[in-house]
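Shown here: the complex without one of its protein chains, the others still in place.
When the chains are written out, they are named A, B and C in that same order, and each has its own residue count from 1.
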Amino acid sequence: MLTVAVVGASGYTGLELVRILHGHPEVSVTCVTSERSAGKRIDDLFPTLRGCCDLVLENLEPVRVSGKADFIFTALPHKAAMEVVPTFLTLGKKVVDLSADYRLGDAEVYGAWYEQHLNPHLLQEAVYGLPELRRDRISGRALVANPGCYPTSIVLGLAPLLKEGLIDLKSIIADSASGVTGAGRAAKVDSLYCEVNEGYKAYGVGGVHRHTPEIEQELSLLAGEQVTITFTPHLVPMDRGILSTIYASPLKQTTTAELAELYSGFYSREPFVRVLPQGSLPSTAFVRGSNFCDISPLVDKRTGRIIVVSAIDNLMKGASGQAVQNMNIVCGFPETMGLDRPALFP
Amino acid sequence: MLTVAVVGASGYTGLELVRILHGHPEVSVTCVTSERSAGKRIDDLFPTLRGCCDLVLENLEPVRVSGKADFIFTALPHKAAMEVVPTFLTLGKKVVDLSADYRLGDAEVYGAWYEQHLNPHLLQEAVYGLPELRRDRISGRALVANPGCYPTSIVLGLAPLLKEGLIDLKSIIADSASGVTGAGRAAKVDSLYCEVNEGYKAYGVGGVHRHTPEIEQELSLLAGEQVTITFTPHLVPMDRGILSTIYASPLKQTTTAELAELYSGFYSREPFVRVLPQGSLPSTAFVRGSNFCDISPLVDKRTGRIIVVSAIDNLMKGASGQAVQNMNIVCGFPETMGLDRPALFP
Amino acid sequence: MLTVAVVGASGYTGLELVRILHGHPEVSVTCVTSERSAGKRIDDLFPTLRGCCDLVLENLEPVRVSGKADFIFTALPHKAAMEVVPTFLTLGKKVVDLSADYRLGDAEVYGAWYEQHLNPHLLQEAVYGLPELRRDRISGRALVANPGCYPTSIVLGLAPLLKEGLIDLKSIIADSASGVTGAGRAAKVDSLYCEVNEGYKAYGVGGVHRHTPEIEQELSLLAGEQVTITFTPHLVPMDRGILSTIYASPLKQTTTAELAELYSGFYSREPFVRVLPQGSLPSTAFVRGSNFCDISPLVDKRTGRIIVVSAIDNLMKGASGQAVQNMNIVCGFPETMGLDRPALFP
Partner (left out) sequence: MLTVAVVGASGYTGLELVRILHGHPEVSVTCVTSERSAGKRIDDLFPTLRGCCDLVLENLEPVRVSGKADFIFTALPHKAAMEVVPTFLTLGKKVVDLSADYRLGDAEVYGAWYEQHLNPHLLQEAVYGLPELRRDRISGRALVANPGCYPTSIVLGLAPLLKEGLIDLKSIIADSASGVTGAGRAAKVDSLYCEVNEGYKAYGVGGVHRHTPEIEQELSLLAGEQVTITFTPHLVPMDRGILSTIYASPLKQTTTAELAELYSGFYSREPFVRVLPQGSLPSTAFVRGSNFCDISPLVDKRTGRIIVVSAIDNLMKGASGQAVQNMNIVCGFPETMGLDRPALFP
């Protein structure tokens, strides 16, 4: 059994990791940490875990945590992650980091959107953990930067088009919407039930959301040249889910049928990407609690524009599910182990 | 007191009309109709109305209805409206029709998107009732075609840009999302609580939603030439509200400040359009139950693209509220009468 | 025009007062206070108010506030209210206090459930503002203690039975459920969207909720002897509404028809209490945004037990709506002024 620590286990992605790993046959969670709830049993904090996990939350001391586990998930805010990850690596641990700290390959870009990077040399050692695009490079890697939720939905949605060079790179608009778990578990007025419920809004409009450079980095790698996009996130009154509606102009006229064939081929061997039959469209409800990404590409006949709709569960394929998928790849377990359950619906 | 009939009072827009008119000092609702609930008291059907309205729902017989009221709101499905409106007009009644039947000026376009029109000659007599664009032509008119919900949010969002000729007309994308009242009150599996709740999805993707020609008709009139757009509706798990996030490429570079000035000027005398201060963004929660349309225009500095976000309550400014506003204009009442309440929040 | 101050206007009951009073023809809101948001425009804090109220929130200095308004609503937490109300009274102002500070007639009881009372002499000057039970004593009064939300729903539900001495006083159980606005607008993890959504729970079980003594005080006054009850509150994932399902054993066998007659008679002249027709049951959805209290009394034939179901909007009849009703009575305005709108549904 692989011993695993979940660092930052009092947030939603940390809880989700513990939930998934409870059903993983090759893993034993041996350590959970939380600054704000240290000393408390995790099943007192999250009563869903009663009868499933009775670990006591600990303070985050990297050396002690490393003594308890061989594989470490860091589910921390950005900056907090890069303060401890180097110690884990030095002590020979494998790490999947769910923060933004190792996603951007360029320390300057990180500095411009977040703050000065504390260990920029690690950016080259880390691999951006989107298995569908670089499974081989993840295998055996010591540090995996787990992708953000919006980027996962958008990059998977656009990858076939960019790989094939089919669209005008200046034309990309990604209009995305997220459930409220995306805002985390911090006590803020903006995240109160009555502030969020029965309302739909855009936020971070105009290219200011921090996922923008991450999305553009990956799209640029796929396109082979610099891509700049318009990305607009929205907030939906629901717990989980991200749906991205992505617009792009084709370089030459195409059809929905051609796109369906392209996407089906591109993702034919992917266990977690479902290209929907023509005429079907994704809903976040159909991936809730699962690690699937559902995608429908089509053409607006009247304008010729390509529209791709993709849906994931932001806590699963958008965070903890993908992190476990990455762990499976790093460790040589079957990639779907612990993740092969359909969504909970309703 | 003006006597008013609400034809089709067992749906959500019909109920909303009765609710609004209960607080209108110059109006008395004297007749309500419903095919499926005829013979039932309306406050048995909608217990919210107990103590406010105890009319009995009647079958829709245009002559009898005309004998009871001088002003008629038709809140019927398309086709059902054009079967009765001519009779109301012949009998000298004023009509605000909330269906799609008189919104499109061209009977052929109507035929292509709906079905053959039964009284195409009335299309020229009807006025498309968006007060902010043609208040003068609504005044005194016998037949007002009340705009659709999506079109109201999109046309108000784009009008200043089109009037000033500032954008590339081929670049317009409207990404909109609606609450579930937009699907009406018919018993369908797709509208069940458990099918809709905790899910977000796109529908009618690719230029097939019937509001498309209506939107394009109005945008074309504003632009002075034919406009074709990409319009994608989404469904949000909430009762009320439409938010449109609209993208367009400017013909020459502009700034958020310039747009703010343009919009504030354009709508400076409008009682129901609120151009938000820079830095603020609309939410459907802030217009719920009110007749306001909140708008924020801005520029994505990284791509130069213009983004306009607009929000309305689909049952109010998107349907019944705007219908009452039109009635006020037609009849010479103060335009905000019965409509001057802020939103219900939370 | 009566000048009115809303003290504590950054919470939900404060906002609701401003919303209601905007539609009150005899009132002008001239002052709004908030400690946490002083200096901010209230319509920046609550964008629903744009175009309706542009006052700047002030710090709470009682003398300055008294200089701006003749009637004062205190929508403060308990304790904070009794720190300022005496000054308002000394300066000759009329006060409706929405906190718990003047609801309990006995300072010792207040001390046992809250803390030591700062001005116990005022407890006798205050009137408990449930108009249906003591309208005459409210009229002209300087200090009205506005009832709590749960007590309003339970006391109105039981009043006819207690007045008539029909039930075993030891048998009363009130099982109530509230929407989330009842928890206020403070930033707490427990009130986050994702903590509350899609869950239903009991809280304060076993006679520990602070509304218990208030409920018992009023029931005892009605019964003419001490009443002790079991009261269990629950939390429902919705914004507004309280529904109480109340159980009691009759002293002698009765029927639903007899209860219907009793209740209809008891409340026959009440503008805001709707005794539903037999066979109908209340829903919080049917009173949302309105000042109505809907009540259905009936008998469980199999056990002989009486069951009364009552529903209110906790922010309206359970707080701000009732406060305005009390203001109307104190000032001699028509009791329904500003409050005569049906619920917003859906």
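We take it that contacts are C-beta pairs under 8 Å (C-beta built on N, C-alpha and C of every residue); 3 or more make two chains touch, one makes a residue touch a chain.
This structure is a prediction, so every number in the text was calculated from the model and none was measured.
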Chain not shown, its touching partners among those shown: A, B, C
Residue of B:Met1, B:Leu192 or B:Ala257 in touch with the missing chain, whole complex considered: B:Leu192
Residue of A:Asp239, A:Asp300 or A:Glu335 in touch with the missing chain, whole complex considered: A:Asp239
Among C:Val56, C:Leu281 or C:Cys331, the residue in touch with the chain that has been omitted: C:Leu281
Candidate in contact with the missing chain, chosen from C:Val29, C:Val309 or C:Leu339: C:Val309
Sites on chain B contacted by the missing partner chain, in the whole complex: 12, 180-181, 185, 187-189, 191-198, 237-239
Hidden partner interface residues of chain C, rising order: 170, 173, 175, 177, 179, 194-195, 197-203, 205-207, 212, 228-230, 232, 234, 236-241, 243, 245, 247, 256, 281-286, 288, 296, 298-303, 305, 307, 309, 311, 346
Touching residues (missing chain, whole complex) on chain A: 12, 15, 19, 22-23, 44, 46-53, 181, 198, 239-240, 271, 274, 276-277, 280, 283, 285-290, 292, 294, 340-346
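Simple rule for what comes next: only the chains that are shown with their structure count from here on.
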Chain contact graph, described as a line, ring, star, complete graph or other shape: complete
Shared interface numbering between chain C and chain B [over half = same, under half = different]: same
Fitting chain A to chain C on CA atoms, where both chains share a sequence, rotation angle to nearest 5 degrees: 180
Centroid distance [mean C-alpha coordinates] between chain B and chain A, Å: 38
Distance between the centres, which are taken as Cα means, of chain C and chain B, whole angstrom: 36
Sequence positions of chain B contacting 2 or more other chains: 198, 239-240, 283, 285-286, 288, 346
